[in-house]
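Just one protein chain is left out here, and the rest sit where they should.
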Amino acid sequence: MISPIHIISIGLGTAFALGFLNKKSNGLAVSLMLVAIALMAAVSSSWFIKLYQGAEAIEVYTAGFKPPYSINLRMGLNEALLSSLINLAGFLGGLYMFKNLKNTGKHAIMVFLVFVMGLNVIILTRDAFNLFVFMEVVSIATAGLIILIQDGKSIQAGFKYMIATGIIAGIFLLGIIFAYYFSGSLNIDDISNSNLLAFKGGSVAVLMIIVSVVLELKPFPANGWALDVYEASDPGIAALISAASATAMYFVLFKLMPIADLQWYKIISTAGLITFVGSNLFGLKQTGARRLLGYSSIGQLGLLMTILGLKPFLGDKFEYIAITILISHYLAKAGLFWIAGLLKKDKLKDWALLRKKPLFLVLFGTFVFSLIGFPPFPSFFGKWELIMSLSQQGLYFTLAMILTGSFLEGIYLFRWLGYAIKMESNESWTFKLEWNKVIPPVLFGILVYLAGYYSSTFAENFNGLYFIALAFILIIYLLDFLPAAVKNILSILSLALVSWYMLPGLYSEDMLRFIFTLIFLVGGILTFIAGFAYKGKREGFYPVALLMYAGLAIIIRASTTLEFFFGWELMTAGSYFLIIRGKKSMAHGLSYMLFSMAGAYAILAAFGLSFAETASIQLSSLAAVGGNITVIFSLLAIGFMTKTASLGLHIWLPGAHAEAESDVSPMVSAILLKAGVFGLMILMIAMGNNPEATRVAYVLGWLGALTALVGNLAAAFQEDAKRLLAYSSISQLGYILFALAMMSHLGWMTAMVYSINHFLYKSILFLTIGAVVLKVGTHYMYKMGGLIKNMPLAFIAVLIGIIALAGVPPLSGFAGKWLFYNAVIDKHWYFQGVIVFFSGIIAFLYLFKLIYSVFLGQLKDNLRHVKDISIWFAIPIYILIIGLMIFSAKPDLVLKPLGEMISVWYPNAGLSWEGGLATAPYGYWNGTGVMITIGIMFMALLGWLLLLSSKAVKVGQFNIVYSAEAPQRPETTHVSYNIYAGYNKALGWMVAPKITEFWDTMSDWAHSLAEYGRRLYSGNGQVYTTYVLAYIIAFYLIMIF
Amino acid sequence: MRKLFIIIILAAFGLMLYPLIQSFSGNDHLSELATYYAQKENIEKVNSVNLVTAIVVTYRGLDTLGEVTILFLTAAIIAFFLKGPSTLRTLRPNSEIFITAARVLVPIMVMFGVYIFMNGHLSPGGGFQGGAVIASAVILMFLAFPDAPFQHKFFGFMESISGLVFVGLAALGALIGSGFLDNTILPLGTFGKLLSAGAIPVIYSFVGLKVGAELSNILNEFKSVQSDK
Amino acid sequence: MSFLLISIALGVIMLVVTGIAVFHKKLIVAIIAAGVLSLFASVLYLLLAAPDVAMTEAAIGSGLSTIIFFYVLNRIRTTNGTEDQETV
Partner (left out) sequence: MEYVSLTIGFIVIIAGLWAIMTNRNILRMIIGFSIFDTGLHIVIVSLAYVKGGTAPILDSAVGINEAIDKIVDPVPQALVLTAIVIGLGVTALMLAYAMKLHKEKKSLDIMSFRDLKW
């Protein structure tokens, strides 16, 4: 085993030896440097392996004297891990900057090498003054590396950096020397044992030491210089500063904290929290990539600082949380800076160019998701543990602020990701990708997944098998070069396999999960069939669709809140990518993501609160919650309602669904929304019996009713067919919410029937309309019309769909309505019931409009030769129609077992069955009978019509002529254009985009706050030094009061 | 307005420093750590007359390594930062007396510098001071012979070789001695003699050479940019 | 006792020099004053029984730094046009 001290020998020796090389051998110099860093990495990682296997930490004494008489280094597990990380980043960073370094010459290469070596010593040393010396080494090396590109901006940034760190280092030295004076030792362990805080002078010394290390971590607002450094230095260097330096400095703070006491931990955590929220808030207004990454880096450091400050509360969880979040930050931030360097574009909007290289787009997405803390990345597990521990400790404010900060970070990162995925870009990728610049980000991208898997193995009650699903998705991604059809088959097979594996067991055990599995997975298979209609490769579609389905399946399978949340977030990520694939979906994808994130955080907080009460993360333990039930119930309900798009949280839905691809719309509408319903049901099953929950449910009931009304009204005024269906979904989910909130047997029966129905007819309608849209090339109904002859298959499908939706006999929609009225009467929710009833009438308006304006009336000239919908769409549509028919004709097949299931929770006032005849307290209904009756009537009418039709006079379609000129706005000539203008006058105020305005205003406020606040960073380096000093004073004031 | 703010901050800073003075009571005796260094048996372990040197080179030799690294870094950074075409600037010729004096003085100053660092373990002064004196000699040379070319290669070589020797000796301590920078890898000699204190004089001499070379390099870089008008 | 008086006298001189270094209008005077401050500091170090430090401070703090300052000042003056002569 090579002694860790030789990290220094290797690093410095090589740096000194590089002086011998002449100017021509710069390439050799860089290679030697890389070899040296690799050797350093070998030393540190070999120690890591050894220590990980259980070896004791070792102390290295210099000069053969024991500390405190000489300087000692410690190589423990943490040190070994972090120095390995630093050396890895150093090696890859050096590789990445091979050319820059080579061109700048051997002096720059020496500086780079010394920089990496210095960071190692910072980690290893246990001597306060030695720490100071090597912090100076690193900060001077940093000042040198910043100006590697030697443009005006980097020189300015470097100077600001130097004056700020100059003052910080002075204060640090002052603190150390007084600590020596008071404690008689320079060894950190001795200093912490000597209780400096017992007297005033000692506490000032501690203050100076701690505050200067905190300042090195760039706390808000004393961090203007750091932002400039991130923005102006070479991205390769910024990557190192953000990943490696920050890691080392964080460890320094960790190492020095024992000299302080609990009060100091609190101060640190507050300072970190302010940094995390403040920095991410200001990040909102950034338009440049590197500065944005700077804000994000500083924010992440703030989060890490908070975690360190919470160490006394987190107990033995601390290391896991800190390391997972640190590693996520380390990998992601270095990766992002490296990509920024590759792209050579600083404007966020120009990142659309990244699309030309899908590999980098995937890496970009990976890093963004891992920063925010999505599964399967390490930070997901870290954040989970953090939230659980925080709520266990009752630190609700901290918890709320952390979630707020994460949310703010999510806003700008996802907006940026959206630009990269969707922004218009005419540029072409002109520059060459050098292998040495590609390997580092790719490697870090792979590592972040591996680290995620590894982190999950530490999580209690977490089934690692879920990673198999992710691995499969990865394989599908790697097969992305195959034609779409092959991937489609693979996807269908995989869903079929999972269904085959899951369904039989569930049928006997858990009807609720069985039905939702049917909806999620079998629905998934059906929608995938439609995918055969697409030609080409459909790059990126299958992995993300499968990701969503994997998330949905995990939600069903989850037995713990952690697994549930894991699945929930996977589903969110997958559906986000599905949604943003649509043509004009950039904004919709973002708003979907933001609502989902806010919802997910509400869920996370609620799970945390529940864990705090029950000390268990079993899903079943939700039932044991007593004290905070109103809060937990409300938070969970809000979280799930972001997915069901209830009123107020719905504004993401219309755009997202309408702009999605034709076969994606049913996925995200008919299927995805049910995840929210499933969540609500799980929630109500667990907590519904509590009277407090009932009160919240009453509110939910009203909300559901209003959602139904507003959704339907809005649908009636749409000219865009898919938007119409989207609003209709909102309204249908409002029905479901209303029915669920009744929390009675019939209410739940209604909800289940609506869920199944909505899945069936919304799939049918979206698939059909989507297929029609594919053929006619427009969403707008006024551009269609008269398609009945060209598209009989589509017409029949839509006809059946709207009959089911409208709830008229004989189809199963009627069953829903019938149950609904029974339930309302049973529950005595008359007012709400009337609203829902009224909205049901409105539904007729838009349904009529849908079928009329698309299929009836005048055929547009340009659509004369349009063919019927693709067979690949027709197959799933007609399978679904058959399903609908079966459900309508034999509802007892499903409803009976469903009733039994619901009886477990709500035994009273159920349906009683006699064959196919259902009897409710307020009436009876026989699905089969109705079906037959209506069928006979229909046949009779049809026959009569056919009989009459022989006398009808045929009129040619284009028998009329415009009088003289073409109309100004051709759409106005369509008979159903603005067909409900009258209603709009009367009721339009209800659907005025008040809610959208509300959220827009919120967003504007946040952005103006950010705009105003960030003026703090005036650009004047001198002012920044004032902030630094003022920050110290602020700490002092907090300390003495 | 801003000045007022700064006055307030500095006043607060002064108030913050006050407790330090308040808790300061001077020293009546050495601290525990210093006592250890000053004990006879421990002095004999290192065998250096100058205790500061013993600490700088041996006990806290790692700091010194860091410190020469900082100078090394500074020299390297300034070298690539300020590099530019150096066309010579015609200066007023120096007076004959000055040039002659410089001719005599420069070697003497260099010798003096060498003397200082060679005796670092015996008398005040050591590598840094000696290095600074050497650098002063170089400045004198710059002033006296502005047109003479600077021996880049030589100083670069000196810098590297002395750095390598320093690191090498230090690592040797870890390999054959009892730890990194252990000075007992060479015989300790007689207390108070030039050849004593083990590796200390050797290391300190190379520190001196290195510091001298680095400072000269830095000065040269600053000097060269003088002429690129 | 006499040491105390000397140190107080030295201290007063140092504060005056510091004042000059901070407030004097001419940059060159300020630079020299900063160097002189170092020089006085090294005298103080001698009083405080720190000859090593005194030597270093005298050679490096007041010697070399000041020379580098002059180099830079010279360089800036030669490249400066006529404009902000006053500030330099």
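To keep things simple, chains are lettered A, B and C as they appear, and every chain counts its residues starting from 1.
Quick note on the criterion: a contact is a pair of C-beta atoms (placed from the backbone, for glycine too) under 8 Å apart; a residue touches a chain by one contact, two chains touch by 3 or more.
Because the structure is predicted, anything quoted here is derived from the model rather than measured.
Q: Name every displayed chain that the left-out chain is in contact with.
A: Computed over the complete complex, the missing chain touches A, B, C.
Q: Would you write out the residues of chain B that touch the absent chain, in ascending order?
A: Contact residues on chain B toward the absent chain are 3, 6, 9-10, 13-14, 17, 20-21, 24, 26-31, 33-35, 37-40, 43-44, 49-52, 54-56, 59-60, 63-64, 66-68, 70-71, 73-74, 77-78, 81-82, 123-124, 126, 128, 191-192, 211, 215, 218, 221-222, 225.
Q: Can you list, in ascending order, the chain C residues touching the missing chain?
A: Looking at chain C, the ones touching the missing chain are residues 3-4, 7-8, 11, 14-15, 18-19, 21-22, 27, 30-31, 34, 37-38, 41, 44-45, 47-53, 56-57, 60-61, 64-65, 68-69, 71-73, 75-76, 79-81, 83-84, 87-88.
Q: What residue numbers in chain A mark contact with the hidden partner chain?
A: These residues of chain A touch the chain that is not shown: 129, 133, 136, 140, 143-144, 147, 152-153, 155-159, 162-163, 166-167, 169-170, 173-174, 177-178, 180-181, 186, 224, 227-228, 231-232, 285, 1014-1015, 1017-1022, 1025-1026, 1029.
Throughout what follows, only the chains that are shown with their structure count from here on.
Q: Examine which chains touch each other and state the graph shape they make (line, ring, star, complete, other).
A: line
Q: Taking each chain's centre as the mean of its CA atoms, how far is chain A from chain C in angstrom?
A: 58
Q: Round to the nearest whole Å and give the separation of the Cα centres of chain B and chain C.
A: Taking the mean C-alpha position of each chain, the two centres sit 20 Å apart.
Q: Per the centroid of Cα atoms for each chain, what is the distance between chain A and chain B, given in Å?
A: Centres of chain A and chain B (C-alpha means) sit 55 Å apart.
Q: Could you say which residues in chain A touch two or more other chains, in rising order?
A: none
Q: Under the touch definition given earlier, write down the residues of chain B that touch chain A in their complex.
A: Where chain B meets chain A, its residues are 2, 5-6, 9-10, 12-13, 16-17, 19-24, 31-33, 36-37, 58-63, 65-67, 69-70, 72-74, 76-77, 79-81, 156-157, 159-160, 163-164, 167-168, 170-171, 173-174, 177-184.
Q: So in the complex, the part of chain B that touches chain C is made up of which residues?
A: 50, 52-53, 116, 124-126, 128-129, 132-133, 135-136, 139, 215, 218-219, 222-223, 225-226, 229
Q: If we count contacts the way the header does, which residues on chain C are in touch with chain B in the complex?
A: Result: residues 51-52, 54-56, 59-60, 63-64, 67-68, 71-72, 74-75, 78-79 of chain C touch chain B.
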